[in-house]
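Read through the structure below, which is laid out as structure tokens, and then see the notes.
Here the complex is missing a single protein chain, while all its other protein chains stay put.
Let's turn to chain A:
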Amino acid sequence: MSIDTVELEDAEAALSAPAMLEVKDLVVRYGHGRKAASAPAAVDGVNFTIRPGETVGLVGESGSGKSTIGKAILGLQKVSGGSVSFQGSDITHANSSRRQELGGELRAVFQDPNSSLNPRKTIGASLAEPLRVRGVAAAEARSRAEDMLERVGLPREAVDRYPSQFSGGQRQRISVARALICEPKLVVCDEAVSALDLSTQAQVLNLLADLRDERGLSYLFIAHDISVVQFLAQRVVVLYRGQIMETGPAAAVTESPKHPFTQALVAASPVPRPAEQAERRKLRESLGVRTAAAVAASAGGCPFSQRCPLATDLCTTERPALRSVGQSGVACHYA
């Protein structure tokens, strides 16, 4: 079965099933009042959907707004415009009691395993917290925490220990356990493996993949590393300075990128095979992508125009719309 038929089946499934998450024209500006209105948007008109059981990868450089999107979905960042709907209901401006009503169906795993667990609380207390706020009795919360620890490959006794007694990889498993303890539907993974060593990164990625297959989870997988994303994601959204540059099936985006930025991003990711890497290096150098400039591009044009080897006057004046190229959507005048 080729990749293309898989994609077609996915597309058909999408038509019948309602979206798990729908992000529409999302705009986030930092700051308050007038200051925010004049500031450049950290997230600027982003649209995407996640279907049930699907993993969407959100890729971009630092400052591209990928983590901000994750925070906006989780209600940790105020949204300036657009909407976020979860299972058909609008949660753009939901407060903490409304979020509590979501029943723990929308959860998160964060990047830094050192600060995502409160160092002063036992693992058991941290795992039980999402259950306790939903009125689960202490004894039951504890036994569920033990079950969940066992599920992520840690001993049950770990409930009584403190985060400092675990390695980075183990703490990230605990974070996964914490996210999954109240049977979520969608988990936002914000750079969930980027602080880990290769072998522990592989363990956590496998665990995420297993749990997805086992429970039919959806993930929004936010990462700067496109190779890590393509292991887990069926679809990829590539961001640059708060705007979507390219979006499409993971294989299409990573193997035949259409947008000059995606091309640069893919070519810059080094592979551990010296001969092939030398080829990739030549390819990257031949692309002619310029170094990031300190100043932002003019508001009207393409955000990538200052670094882009193909940029023309049109690119600096008119923002390209996301349009269909093959299986992907690409925001480039010349794709």
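Throughout what follows, a residue touches a chain if its C-beta (ideal position, glycine included) is under 8 Å from a C-beta of that chain, and two chains touch if they have at least 3 such contacts; residues count from 1.
Throughout what follows, contacts and distances are computed from a predicted model.
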(request) Pick, from "Putative ABC transporter permease/ATP-binding protein", "Ribosomal subunit interface protein", "Na+/H+ antiporter subunit G" or "Sporulation protein", the protein name that UniProt gives for the chain of this complex that is not shown. (result) "Putative ABC transporter permease/ATP-binding protein"
(request) Based on the whole complex, identify which of A:Thr49, A:Ser85 or A:Gln100 touches the chain you can't see. (result) A:Gln100
(request) Identify the residues of chain A touching the omitted chain, counting contacts across the whole complex. (result) 3, 32, 61-62, 71, 74-76, 96-97, 99-100, 102, 104, 106-108, 110-112, 115-118, 120, 126, 129-130, 133-134, 151, 153-155, 158, 160-162, 164-170, 175, 178, 197-203, 205-207, 209-211, 213-214, 224-228, 230-231, 250-251, 254-255, 264-265, 267-277, 281, 284-285, 289, 291-292, 294
